[in-house]
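The complex appears here without one of its protein chains, the remainder shown in place.
To keep things simple, chains are lettered A, B and C as they appear, and every chain counts its residues starting from 1.
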Amino acid sequence: MGFEPRIVGFLCNWCSYTGADLAGTSRIPYSPSIRVIRVMCSARVDPTFVLRCLSEGADGVLVCGCHPGDCHYSEGNYKALRRMALLKRLVRDFGIEEERVRLEWVSASEGKRFADVVDDMTRKIRDLGPSKVRAVLAADRAER
Amino acid sequence: MAIRANPRLIEELELYGAEDVSKCYHCGNCSAVCPFSRDPFLFPRKSMRYLQMGLEEKLKGNLDPWLCYYCGECSDECPRDAEPGETMMSLRRWLTSQYDFTGISRLFYRSWKIESAAILLVAALTGLGFWLFGSSVGSLGVYDGPGAFFPSSAIHKFDWALGFLLAGLLLVNCARMWWFSIGRDPKLRIPVSAYVRRLFLLPFHFFTQDRYRQCEKKRPWAIHLVLMLSYLTMLVLIMFFLHLVQSGPEIDWRVHAFGYLATAGLLGTTAFALYGRIRKTETHYKHSHESDWIFLILLGYVAGTGIVQHVLHRAGLNTAANITYLAHMMGVVPMLGLEVPFSKWAHLAYRPLAMYFSALQEEAMEARGRASEETARLRAA
Amino acid sequence: MGGNGKIGVFFCLEGTDTPPELNLEEVARYARNLESVVRVEVMGTRPRLDPETLAPDLKRAGIETVVVAGDSPGHFKQAFVRALALNGANPEEVRLASFREHGTVPGKLTERAKAIVACAVRDVPFGLAAVPKPVPVHPVTVVIGGGIAGIQASLEIADAGQKVILVEKSGTIGGHMAMFDKTFPTLDCAACILTPKMVAVAQHSMIDLMTYSEVQEIAGSSGAFRVKILKKARYVDPDACVACHACRDVCPISIPSEFDSGITTRKAIYMPFPQAVPNSYLIDAESCTYILSDGKKCGACLTKCAKDGIHLDEKDTVVEVEAGNIVVATGYDIFDASRIERYGYGTLPNVLTALEFERLTNASGPTGGTIVLKSKKYNKRKKAEEWVFDAEGPRPKSVVIIHCVGSRDARYNPYCSRVCCMYSLKFAHLVREKLPDAACYEFYIDMRAFGKGYEDFFERIKHEQVFVVRGRSAKVTEKDGGMVVKGEDILNDRLMELPVDMVILSVGLQPVADVESLARMFGIARDRDGWLTEMDYNLDPTATERGGIFLAGVCQGPKDIPDTVAQASAVAARILRSILSGKGQGSRADLTLEEIDARSRELAAR
Partner (left out) sequence: MGECRIGVYVCNCGTNIAKVVDCDAVARAAQALSGVVVARSYKYTCSTPGQETIVKDIQELGLDRVVVAACSPRMHEPTFRRALQTAGINPYFLEMANIREQCSWVHSDPRAATEKAVDLMRAAVRRVVWHEPLEKRYVDMCRTTLVLGGGIAGLTAALEIAEAGKPVVLVEKRDRLGGNVARVDLTAPYLDSARDMLRDRMEQVRKHPMIQVLLESELEALEGYVGNFKAHIRTKEGPFDTPAGAVVVCTGYQEFDASRVEHYGYGRLPNVITSFELEQMLRQGRLLTREGKPPRCVALIHCVGSRSPEYHSYCSRVCCMTALKYGHEIKSALPRCYVYDLYIDMHAFGKGCEDFYRRTAEMKTMFLMYEKGDLPRIEPAGDGDGGGMLIRIHEKLSGEDIEVPADLVVLMVGMEPREDAARVARLVNISQDKDGWFIESHPKLDPVATTTDGIFIAGACQAPKGIPGSVAQASAASARILAKLAHEKIEVDAVFAEVDDNLCSGCRMCNELCPYTAIEYDATRKRSQVISALCKACGCCVAACPSGAIKGRHFTDRQITAQIEGVLEWASSQG
């Protein structure tokens, strides 16, 4: 079996998580590569969380929030947007492909879209191959 | 090219008895329960649809009503009481009036007053004519032989003359039926061979009423068959053996046996039908158009007077016999003269014809289907 | 309020809803004596009115204001409106006196009709004139029926801290919804959304739940009812029972399970279904050998119960409770498909009703949710072959779903049952999902997908290669072992004769069998389809003429789950408002002609 990426998804409780649930209730299949962590708002996603995921060996991190203007907390998603922009640059400097970190808007009614996003990201990362960090981690374990 | 819908038609058909057709919401139940409905002749639903939308031309060329024998299944099963069976019946009436080029039939169906008036008029004329004729050639006291009030030879001639006239009228109507259903449709190309091959259908269905037999209820068919055969027997007797029929007073079993059977058949069935229509025993008796009543009464009358005058003659009461005979003729002439070409009795010709034509239509359609497949295949290759 | 000039009162009957005991002549006579009425005419049933001829007629009489009175006078309004317009009079001056809308009081229709006409003549909305005096209200509410409607209403009221007595006929609450597998259009499982509510009811401190009980009699008047409730003996102590199933295993009697709508069997001592609330066994006295033989035979279960929770000597008891308000949520029965012989239900084994299929496809059903055909099995006890569902049984290759079974049909139920189209689509989806290689056909008349997200669901089904055939199929016949469904495919102009293995009949909803006696007990009228009649179709879909008695859910007319829930909550609002304000709604049925007449004069004077 080929390489199956492991993606961590941070979904905002009001739009994206509901959207993901909708994908479920409407039985829209997508890749099992993603592991979802629920946060109240995309603005809660502390950049360090993303870095933590990567350092724990995640092949990608997906952050989803409400569409601009729809945020349950009026403008949390804008803040997420700004943070992610900076974060991406940081990630690049670490030598990790920035495609591994992704921010998407998924509304409560967009089950299909959520599925598409996950599939698309999985495909892209599959092409990128496993995250370098994994190799490092493996090496560490070897040393111990 | 789009066809123009005509909301007035449904109003007109009300006069022919189709009062409930507007209730239909097209669940398709009726077509599905009908034992006769099959591709490409789907009815009654489709005819009801054409009627609701007033597609007059479509309906004119539509043979479906003739393919229905009103077993009543559809009406019983109709979820909206739209009476598909009765609608088909009304369409038959309407079609009859369409085939008829004189327009008389139309008058009759739309107003029973006119029809009965016409009947009475013809009856009066017949009465007068025969009276004058009779008294000129013989005397009221004599029934048979020389000096007879109604010499069989003369009546015979008259019958034939009338026969030819009616046949003529009916033929023209049949021709129109052909034109509406086949002739005018450029898509239906039917080779002469087909016409010949299928010709047997005419006598077959005429004599056996085979299709009627296929209805789930058998009784109506049986009754109809008896009526039809009795009528035929009578017709044959009169057209070919009138002199024997009229001769007497002693009974000539060779002909009279048949006469009695036929009369019995006619009277019995008529009585049954009248009873049924009054009591509404069967679905197809529930709704009675005025024309149905008139027809039944006439038939009963004619058969009745016929047998009475016969009996009187045997009883030697010649004068009475002659008078009844006159009365009989006053029934016969309007019945044949008006009912056959212009009213209910035309179906005697239309039904077998419909079987014949529909068979031809189907053949033609299949042929066309095959042809189109062929071309499709060639295009593909 | 408005309304001047000479008034003409015209009685036009629509004929569909005219109750026989209405004496029109008397009403007409009454109308003649009303102020400024110059003309009263009884035009009969469905009169053919022509404005062109009406106009001069009205002009001659100098009539500028018309009151159209009848069971459903709106049908004739336009003719008069145009007639007035032709006369150059004010077309807005046509008023309706609708007996159907305001007059559904058994017994006193003529009196009520008079009042309605009087209000119309004075241009006073009947609703404003006929206001019963508020009554003091007892804080306890009795809810009759433990389906989703009853559950919702009870919870709403109890959450507001008011006492509720929930009376349920069967051994558990949950009603029909508990039997469903998934709910359209979202397809979330019914159990998942219903069971928490059932649990909440059981746990709620303000609800006392009386299952296996029936309301026998309602005395007293609005605000202060005395309700007699028959508590049928359960023979099993719900507090003791821990649902260990030990008793069930030894019970020799097995009869068709109501909850599985007869496709499986249950014992004489049984739990309606695993998530039943209360989660306890009960014994059905009609089939228990021990009870039928007054303790001479059997009694096997007695010894098996570790907690001695079974008391076969328990007797029915009658309790009487005081209540201020009563909620009727008695729900519906499903149409008996065997009434339509040509569908072969009852004779052909694999012709199922919707509810049977619902159970078959349900995860907690006999086959764990796999859709199979019935197969012949030898029943040792009965010593006979019988058709049963077996998880290993053959899977159907083609399934036909027939809509409108018993609905939209003059010979059975003339009305549309509202939910069948959608649940049929749901079935189609389930069939395609669980049996990808099985063909699925839907025979429908009109696809009534009207609710939020319904249309999209319909589109989705079409994309799942379900063959939707417009045309009600006419008959199901047996043909060498298999079945053949005959129907017209109207849109493709052909007759279909499909060989199929399974037929699902989308049976409609109809009033419960004992609705007649219920209606009498509550003193509420029924409409011509048999459903209980609300106070006002538009404005007051939940209240009734009998103050303090409210309708929730399908007992008032077919509804889907969202509408039922909304209505149930609406009832709660009515009741809470009466309790919180201390002003109970009096009974409009008790208002006399004089009272209404006087009040309308008052209002007209303003």
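FYI, a contact is a pair of C-beta atoms (placed from the backbone, for glycine too) under 8 Å apart; a residue touches a chain by one contact, two chains touch by 3 or more.
Quantities reported herein were computed from a predicted structural model and do not represent experimental measurements.
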Neighbouring displayed chains - absent chain, whole complex: A, B, C
Touch with the omitted chain, as defined above, among C:E35, C:D50 or C:E217: C:D50
Per the touch definition above, residue among C:I7, C:V81 or C:A474 touching the missing chain: C:V81
Omitted-chain contact residue, chosen from C:P106, C:G299 or C:G451: C:G451
Hidden partner chain, touching residue among C:Q275, C:S338, C:S375 or C:T477: C:Q275
Chain not shown, touching residues in subunit B: 1-5, 7, 10-11, 22-26, 46, 49-50, 52-55, 58, 80
Residues from subunit A at the interface with the omitted partner, ascending: 4, 6, 8, 14-15, 17-18, 20-21, 23-25, 27-30, 32, 35-41, 43-49, 52-53, 56-59, 69-70, 72-76, 79, 83, 107-110, 115, 130, 134-135, 137-138
Where the unshown chain meets subunit C, residue by residue: 16, 48-51, 72-79, 81-86, 91-92, 95-96, 98, 100-101, 125-128, 152, 156-157, 159-162, 183, 186, 188-189, 191-199, 202-203, 243, 274-275, 277, 279, 362-364, 368-369, 408, 414-416, 418, 446-456, 459, 470, 490-491, 493, 527, 529, 531, 536-542, 556-558, 561-563, 565-574, 576-577, 580-581, 583
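Here is the rule we use: only the chains that are shown with their structure count from here on.
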Mean-CA-position distance for subunit B and subunit A (Å): 83
Mean-CA-position distance for subunit C and subunit A (Å): 48
Between subunit C and subunit B, distance of the C-alpha-averaged centres to the nearest whole Å: 52
For subunit A, residues that touch 2 or more chains besides their own: none
Residue numbers on subunit A that touch subunit C, as the complex places them: 25-27
Complex contacts: residues of subunit B adjacent to subunit C: 25-29, 31-33, 37-39, 42, 45-46, 77-81
Residue numbers on subunit C that touch subunit A, as the complex places them: 186-188, 433
